[in-house]
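What you see is the complex with one protein chain gone and the rest in place.
All chains are identified by letter, namely A, B and C, in their written order; residue positions are counted from 1 within each chain.
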């Protein structure tokens, strides 16, 4: 089967998430990276392109030129991965969407609500696919969790607890020249959210994906504990759902001992589940009044939804890259379906998830600035 | 060494916490139970007394008679354990405090703020000891955690996460005649707080004990998920400290898969700790930038404060009863010190902790009723 | 109910296991310690007796005098706890058994096979009870494991894995004057087994208790890794059962990172269980082809056998002392039954378990000395 021709915007030398996207795209052999505008620095763009084995004439100094050229090529890219800092998501995505090139974009959607709305409009008009890489939705047991909630295995939901603590920003590393820290703590590039935008949106989206419920209101208490930091590095958020269910969301980047400790717990009248990202091949499931069961990826009790995004037998751990690759595999399926003129059915996060995430960030900031008050979740 | 003569109010047949107090009092052989008003039902009181081997003339039909008589006896009780439902804490404690008999009282302090204040006044006037059995403070590693925070091992504190989920009230067991559930869900007997009074106060007190900090404000979102329930069974609470530190507190009795899952995490500029009650002999400790260390009770790295309340070597698990017994052992020490006319220095929770707990409950209820608003923590 | 009058041999100041026995005897309020020959050093014996609040005339300089006197007293002891180093088990137990006083003896049975056989004969002739404190059999979930195997929940057994590593003897602490290490590494006092006698017998007994099967043959490879040590400090043992089942047993006292890491895994045709002593309130249970279930003490799925030896609700950890106390509670029941002239039915380890343990030690030593050969398990 011919691979899907992929381009990339961002992800040059020194970047983190670009490399992740490339591995994810490659893992299942569905994509071939053939073009890129890998850095806003032309020299670095070219060096990065060479390193990745791109043909010289497919390495671009800027994404607009790339979009224009690739759209005209007979074998131009069919999809583009946008892996820049947040503030460039919109301008970059816009150029490709306009030209009907499918977009796979890192989260959060954009750095500002205004950009998000414009991007949404563009996406609506475009016949191209827009995938937002909320990669944690790609974990097999998260797919299973979603299926279990939808099936009613937990009964009507009551309580959602989601947390995502890290510790890598416990000091002001952004002032040491650390590139990842630098743009993430710069509101011009990352947007108004710090931890809430970088990881809180993941937590929010994960709960949303699994429960199927969108909270109506939230209340946030954001802090910047590290002196001089301009965005939040700790966020305490309460959630209210229309159904009466309640939630708690915590994101932090200043809590020593936490690496990437995303954890989701969902409780309903009949049961509860508990999943943690750092050991993602197991999930605890308790039916009320029965012993807790340890569900494993591909193990006894694994669901069809989980197995369909697993590659290797139970006991053989799959990880972050495999989960990320599941979004790319899903994107590949969707792109093939689109080729046939059909509209793909998919679990892939997209524009509406992106808008929700932006609304989440904006509402957190709004609530916190108002002293920690309940606000509707809205852009 | 002569044992301290102990009486008990409440704790007759069918009760839970009375038995716990008796084992805790007995474990280190410092107390001897010699008298009791074990039930408000005289027949049951007598049957319970006989079962416990009390002399017939030391088994009382009511606590007032008991207080009067015991105070007059040459070898009357020196201390009384009050283990009734909450609404009886005040009237019972009052009778003994008035007569100079030391009181060891279950938490929360009382069922109403008014009672709490009256009790506090009485205790202030009395020369008797008042111990409130916030038993989780008796765990050796909690003592160590407190010492570590005080020593600055974690640096200035930033974030406090405490949670206490259970699942035993996920259905309306109170309507099945289950005695424990019945009074705990009855505001007349338990007070205005449901989960927040029964276990939330423990969580609150534990964080208070370890961090040494009293939050200034809180915001609570309380729910009664089980239809017909008259008190909260889930509580989402945000905390603000004057220092700028922030906290999250969650208590729930409706989350399947959680038995008694009290967990405390405290994070400072330099380090973090993570302790969970169900496996209380280990605590994770991370100095920022170093691998997480697993501290064990009596193991390498255990502190003097922890070892002083441990009985057996590392790897030999101590549990809930031993932690509870540490409060009784502390009470015994304090009582002996008082006998000599000195004022004991002690880590025992007392009246002020009780008032703080009552303020916590009242403030949660107040905040939640106001729609989930920030309120000062006050009675 | 009148308490059972208990005496103690050994357990003076500086001892470890004597204190454990005293707490265990006290925990459920069934025994009262009234007499003791607490040390072979008369001065220390008296000081220890005073510390424990024994009447002066019930503190003895030697156990023989104690046995003679107590047997004559109207209210003499009804049971004696023997908590000396191993070589004194036989001479002490003998004096009490001869006089019809019930014996609760620490393990292993004796320090030599000859003593073990003599003791067994004495016990057979005596109408007194003999309890050997293989205390790990007192854990509620171990009682449940035994019941599950007996019920066929695991199907016919195939594989038994039991291990008991520690690290406290990784250096030659016996030469530093550490009393516990000193006698345990002295073959004159502990017997021919080092780790195999001190903890290997526990592992052996635990597997025996849960599986109900006695291995027929074993092969052992014993080592003394610490230079100058005269007994083994690491033991690798293979087991063969007549049924065709196989086992592996490992005990060690020189493996850094292991505190008291007794763990038992039992596998049959239909299922498997996995239990570890350091967190004894949970046990993993897997039916072949189903998700692993986490059974908890007093939780959903707990058996009657487990609940009958539990004191407090699930999620409230019970530990080592409570398990030990379960043997004392069982002994109290048995003693009361004997008072009525009936023969108690009991799960308590006794003489035959002691003989098996001695055969295990002797056979390990024999096998290892022969270069690591299969030997029948026999005294």
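Assorted remarks:
Keep this in mind: a residue touches a chain if its C-beta (ideal position, glycine included) is under 8 Å from a C-beta of that chain, and two chains touch if they have at least 3 such contacts.
All values derive from a computational prediction rather than experimental measurement.
Although it is not drawn here, the omitted chain touches the following shown chains in the complete assembly: A, B, C. Of the candidate positions C:69, C:99, C:284 or C:338, contact with the hidden chain is made by C:284.
Note on the undisplayed chain: of the listed residues B:55, B:114, B:150 or B:300, the one touching it is B:300. For the options A:102, A:166, A:185 or A:303, the residue in contact with the chain missing from this view is A:166.
When the full complex is taken into account, the listed residue touching the unshown chain is A:299, out of A:49, A:138 or A:299.
For chain C, the residues in touch with the chain missing from this view are 154, 158-159, 161, 163, 167, 170-171, 219, 221, 223, 225, 234, 236, 238, 240, 244, 246-248, 250, 252, 254-258, 265, 267-274, 284-288, 292, 371-374.
Listed by residue number, the positions of chain B touching the unshown chain are 284-285, 289-296, 299-301.
Taking the complete complex into account, residues 1-3, 16, 19-20, 22-23, 26-29, 51, 53, 166, 168, 258-261, 277-281, 296, 299, 311-322 of chain A touch the chain not shown.
Note that only the chains that are shown with their structure count from here on.
Shared numbers divided by all numbers used gives the overlap of an interface; between chain A and chain C this overlap exceeds half, so the copies present the same residues. Chain centres were defined as the mean of their Cα atoms; on that basis the chain farthest from chain A turns out to be C. Centres computed as Cα averages put chain A at a distance of 43 Å from chain B. Taking each chain's centre as the mean of its C-alpha atoms, chain B lies 35 Å from chain C. Centres computed as Cα averages put chain A at a distance of 55 Å from chain C. Contact of a single residue of chain C with at least two other chains is seen at positions 296, 299.
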